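Every protein chain of the complex appears in place save one, which is left out.
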Amino acid sequence: MTLEHYTIAGYVLVALLLWGYAIRIWLVGRNLRNK
Amino acid sequence: MSSTLRQIVTLTAKDLRIEGRTRQTMGLVLVLGVLIVSVLGLGFGQSPELARMGTPAILWVAYLFSGVLCFEKTMAVERQDGALAGLLLAPIDRGVIYASKLISNLVLMLAVAAVITPVGILFFGFDLSPAPGGFVLIILISMAGFAAVGTLFAALVSSSRLAGGLLALVIFPVILPLVIASTQQMTAMFRDGASPGGTGMTILLAFDAIFLVTSWLVFEVVLEP
Partner (left out) sequence: MKKAAVLMYWLITAAAFAAVVARVFWDTPEEATMGIIQKIFYIHLPVAINTFVACLLVFVASVGYLTTRRVWWDDLAMAAAKVSVVLCSAVLLTGMLWARGAWGVWWTWSPRLTFSFMLWLLYIVYLLVRASIESSQRRAVVAAVYGVVAFLDVPLVWLSARLLPDIHPSSIGLTYAMKLTLWACFVPVTLLAAGLIVARYQLARQQRARRDATSIHGFEPVMPIVPDGGGV
């Protein structure tokens, strides 16, 4: 693991967390509407 | 003004009298505190040097867990026989109820500290002589802040089924600054020979001030019959 890997990992993690949560909210909301 | 004071004194005296007669809370809390100190003492048995330097932290762990139990139980007393409902019907300011509960909790916790601390000092060989007054001062100020938050939260979660577990959960993150600041002051006094003061002391005093006032103000909405 080089320093570059750690840096990239940081951005990937942030993207996963924030965008992942956005997608999750969207999916739950869509589920709710379709019930 | 003096009637408020009189109300506080009356309620506090009532709480302490109940505790004095039944001793239901103190016994449990004291034994728990001593047990915690014992567990840690045994855990550190292989490296007593570490324990000696860590005595303030070890004491804090004991105070925290026995404190949570103490606050939970003194609030639970009100739940028995609908005592709380009666209290809430009386024409007294909720802040008065808070003050009286706070003072009785503080008295009980200081009694607990008075027992647990010598035990801890004995078990870990902690040398109080450099700053005994400073030690007591830090404990007093920290306990006040701990009781301020603990009393508020105990009332807040007392109606929930999970009162005990939830109480520890809400108290611990909030009082972390107290733990950090008081252990910093202790280290300054006992390891570095400095006197209490500086940012650490400011944090302790600010914590007490902020949460005493906030709890007094917010207690209005906290109690549920």
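Labels for the chains are A and B, by order of writing; each one numbers its residues from 1.
As a working rule, a residue touches a chain if its C-beta (ideal position, glycine included) is under 8 Å from a C-beta of that chain, and two chains touch if they have at least 3 such contacts.
This one's a predicted model, so the numbers in the text were calculated from it and none came from an experiment.
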| item | value |
| --- | --- |
| Residue of B:C70, B:V96, B:V112 or B:V222 touching the missing chain in the full complex | B:V222 |
| Residues belonging to chain B that touch the chain removed from view | 149, 152-153, 156-157, 159-160, 162, 166, 169-170, 172-174, 176-177, 180-181, 184, 199-200, 202-203, 206-207, 210-211, 214, 218, 221-222, 224 |
| Contact set of chain A toward the excluded chain (per top definition) | 3-4, 6-7, 9-11, 13-15, 17-19, 21-22, 24-26, 28-29, 32-33, 35 |
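Please note the rule applied: only the chains that are shown with their structure count from here on.
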| item | value |
| --- | --- |
| Centre-to-centre distance between chain B and chain A (centres being mean Cα positions), rounded to whole Å | 42 |
